[in-house]
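A single protein chain has been omitted; all remaining protein chains appear in their positions.
For chain A:
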């Protein structure tokens, strides 16, 4: 038992996961039935595994993350009744209705074996459809309803440094389902990649491994162009310096 609580040095182990929300417009009937008639949307905020289940209409969630996550706390806007909502068992998600977007604080508490403190981060609750320009824009409800559910998901990885032996064992007993290698469904839209606006159309999005490759290419492309630019500017600089030298000589020569 004692050597179970030894940290395995030089090892980082991470778990890919996604967080975000899905939002749908309430039908007039649903709105009448609800207690808050001003609420226009039903949304679900969740913390899930990155890979999606086949033939599922939800984003991600192929694996049960409760083997390392003990609790997820969603801290909602203060106008909600008891805004801090704890979810102690999978699925780690919360469904609510509302009319406006706000920042949700998500706090993940790990299982005691991890010996790790909880981590927290924010998710901007997205109700209104993404726009091509990136500018927020609130379309009329009937238009939004036709556009279908809104998805806003962020991929991320939880990294554990030098995990305890028993926690490492626990994690390796649950290898994450790999994301599909290629694009099978639309990709989730992301602000950092405006080009994904078109590829995100048409159904429930799914994360795939190509997205990372695509992003690497994008960054590499940018780096190449920056370096080309840098070379250009260096040539300019060298020219300028030569000119300056000439001028200095001229000034010095005439003095």
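Rule of thumb we're sticking to: a residue touches a chain if its C-beta (ideal position, glycine included) is under 8 Å from a C-beta of that chain, and two chains touch if they have at least 3 such contacts; residues count from 1.
One rule holds in what follows: contacts and distances are computed from a predicted model.
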item: Options "FAD-binding FR-type domain-containing protein", "DNA replication licensing factor MCM4", "SWR1-complex protein 4" or "Large ribosomal subunit protein uL18m": UniProt name of the undisplayed chain; value: "SWR1-complex protein 4"
item: Contacting the left-out chain in the complete assembly, out of A:33, A:138 or A:235; value: A:235
item: Contact set of chain A toward the excluded chain (per top definition); value: 7, 9-16, 110, 114, 116-117, 119, 121, 154-162, 171-172, 175-176, 178, 190-196, 207, 211-212, 215-216, 218-220, 222-230, 233-238, 240-241, 243-244, 247-248, 250-251, 254-255
